[in-house]
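For this view, one protein chain was removed and the others were kept in their places.
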Amino acid sequence: MKIRSMAAILAATVVLPFAAANATDLEVTHWWTSGGEAAAVAELAKAFDATGSKWVDGAIAGSGGTARPIMVSRITGGDPMAATQFNHGRQAEELVEAGLMRDLTDVATRENWKDIIKPASLLDSCTIDGKIYCAPVNIHSWQWLWLSNGAFETAGVAVPKNWDEFVAAAPALEKAGIVPLAVGGQPWQAAGAFDVLMVAIAGKDVYQKVFGDKDEEVAAGPDIARVFKAADDARRMSKGTNVQDWNQATNMVITGKAGGQIMGDWAQGEFALAGKVAGKDYTCLPGLGVTEVIATGGDAFYFPLLEDEEKSKAQEVLASTLVSPAVQVAFNLKKGSLPVRGDVDLAAANDCMKKGLEILAKGNVIQWVDQLLSADSQKQKEDLFSEFFANPSMTPEDAQKRFVDIIASAE
Amino acid sequence: MSDTVALNPGPALAAATRAGVEPRGAKPRRALSGRNIMLYGTLAVAALYYLLPLYVMVVTSMKGMPEIRLGNIFSPPLEVTFEPWVKAWAQACTGLNCDGLSRGFWNSVRITVPSTLISILVASVNGYALANWKFKGADLFFTILIVGAFIPYQVMIYPIVIVLREMGIYGTLTGLVIVHTIFGMPILTLLFRNYFSSLPEELFKAARIDGAGFWQIYFRIMLPMSLPIFVVAMILQITGIWNDFLFGVVFTRPEYYPMTVQLNNIVNSVQGVKEYNVNMAATLLTGAVPLIVYFVSGRLFVRGIAAGAVKG
Partner (left out) sequence: MTGQAHTGRPSKLLRNLSSKIASIPMMLTAVVIFLGGTIWTVVYSFTNSKLLPRAKFVGFDQYERLWDAPRWIVSIQNLAIYGAFTLVFSLVIGFLLAALMDQKIRFENTFRTIFLYPFALSFIVTGLVWQWILNPEFGVQSVVRSLGWTSFTFDPLYNADIVIYGVLIAGLWQGTGLVMCLLLAGLRGIDEDIWKASRVDGIPMWKTYLFIVIPMMRPVFITTLVIIASGIVKVYDLVVAQTSGGPGIASEVPAKYVYDYMFQAQNLGQGFAASTMMLVTVAIIIVPWAYLEFGGRKRV
């Protein structure tokens, strides 16, 4: 398929029968469908509707796997939505290169995104060839170990302060019939847990070398071997989890059936929903209590190129609404994520969120794997680690060999 | 049983006489013969396996979450509640729209009715042409079609997106109807072809001698005679199209999203604990239309296939 002709066809077919109804109805697709997520989206919609346009919601549950093919088909099929969620990073690169996405540089310059948006890497992920193509809306970080205070009490050991103490406490937990570490069956959970272990145990530099520079030698080296040892521990500790979804795993921690879980800050919403209090009922350890850094992954909105002038204008309005201070606060409090700008007040944030904000303010940030590796390498990694965590007969050494192959072939 | 005989005397009679077909020296028929115990015993055990999941779905959908957490999925609800049903139908959220499955119901109807009708019409004409008016090369197309039945749908998404885009009907209901027609075609054409070839050839020849042409014979003779196979095709298509998620969501826009999209959203949304009761109620509600179709017309289904399946 020729990209140029595709753009032309796109232009030809985009004469929408529905455009006549209301020129500033904007259809927005996303995969935020859980309770807390929907509440957060409602904040975005409310703010956008207040500008005189209308947010038409197109939610598709099941995260990227289900929603993304639909979004990509719509865009390439010449019937695009007005805006769509993607994890920022490399997911939408090609759509941009194909000329299917709208350039937001004008809005960004006008509103000075370069200075407002912190950390700068967020905007870098939206930038291709010097032009800005997406509006980041939040920062989600993966580097958290969530611990159930109740579970450790039952087992008669102190709540660990770091990963090593946690590993040491595992036998006591097991004896009490508690699964030490909950890891759900979805492949991305195993892969994510490994990445978190890598930053915590091998440190920021090694992490950057492996995923950023795709350095095979480092990936095959002793640092990563230590990470695989830790992953082996994690595998042993996760035996008996028997749940699929991440939030079911979180629920095991909430109810004290599991000692802890390595999961992103979105898990926080689950604790809040269950009425649990940070520090009292559960403990959060950023960077597994070893290396206090957080990664700046997150969500962003992309805007497909539309013919309709009114809609294009409304797209700009939507983009600027998304990053405006009031929306950032309202949205992120509901979502449990951190705002993309440093100049807003998050007084209502809870303890764990505050810990995250502190680390962010110190500048202890790294780019998350989504921003460094292609979706393809990520998927291969997921296959590897979901197999590793489910199959005790796979040795850490074998797994590391396969990991090196993935890094070697990564682009 | 009695109504089967009334409606369909041929096979039932056949079965009746055949029941006497046994190795020589068989014992006289008694109601409680060993053979009958075996026969009904086996059927009952099989029936249990088939019914169990439905039973589980129904009882689970009427329990509250606390009761579900207690364990036993087979125990009947202590306290019957219809809350999950109400929630699934009218309250469950899909993003910002909290009106449950009800939102997609009419869309599913709007998609299923034209898709079913058109796909059947096209496939029946195909089958008729293949059975009665075979032209050179027809078999080649048919073979490709049958092989096409084995292609995973997911693979075809991109090529079809391109074709629909070139035709300018991507994202429209028309496009979706065409997609359903295409993917229903292999199996349906096979069924119709078998059926039409099983009809007595004399009928067709007589009509030809009277000077009737392709369409005349189709509409005047073939169509009226093929009600049974049309019922079979309808059942297959209604089920398939109603249950479809992938095409409904990839080839249309949100205002046409079928009920299965909301089902997916309800089932896959992660909100604390999995609400199994709401999930089960939602699956039962979504499956209600095809289930009713089966319960009402299951008998016609076997008759329809029986009418044309054997001679091929």
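We just call them A and B in the order they show up, numbering each chain from 1.
The definition used in the following text is that a residue touches a chain if its C-beta (ideal position, glycine included) is under 8 Å from a C-beta of that chain, and two chains touch if they have at least 3 such contacts.
This is a predicted model, so every value here is computed, not measured.
Which listed residue (A:26, A:61, A:82 or A:95) would be found touching the missing chain in the intact complex?
Touching the chain that is not displayed is residue A:95.
Quickly run down the residues of chain A that touch the omitted chain.
1, 3, 64-65, 68-69, 72, 76, 91, 93-95, 98, 185-187, 242, 244, 374-376, 378-380, 383, 386-391, 402, 409
If the hidden chain were put back, which residues of chain B would touch it?
Looking at chain B, the ones touching the missing chain are residues 1, 3-4, 10-12, 14-19, 21-24, 39-40, 42-43, 46-47, 49-54, 56-57, 60, 68, 71-74, 122, 125-126, 128-135, 138-160, 163, 181-182, 185-187, 189-191, 194, 197, 201, 208, 211-216, 239, 243, 245, 260, 263-264, 267, 276, 279-280, 283, 286-287, 290-291, 293-295, 298-299, 301-307, 309-312.
The working rule: only the chains that are shown with their structure count from here on.
Using Cα averages as centroids, what's the distance between chain A and chain B in whole Å?
40
Residues of chain B touching chain A in their complex?
Interface residues on the chain B side: 93-97, 157-158, 161-162, 164-166, 168, 170-171, 249-251, 253-255, 261, 264-274.
So in the complex, the part of chain A that touches chain B is made up of which residues?
Touch residues, chain A against chain B: 1, 9, 12-13, 18, 27, 29-30, 32-36, 38, 41-42, 45, 55-62, 66, 69-70, 73-74, 76-79, 245-248, 251, 270, 273-274.
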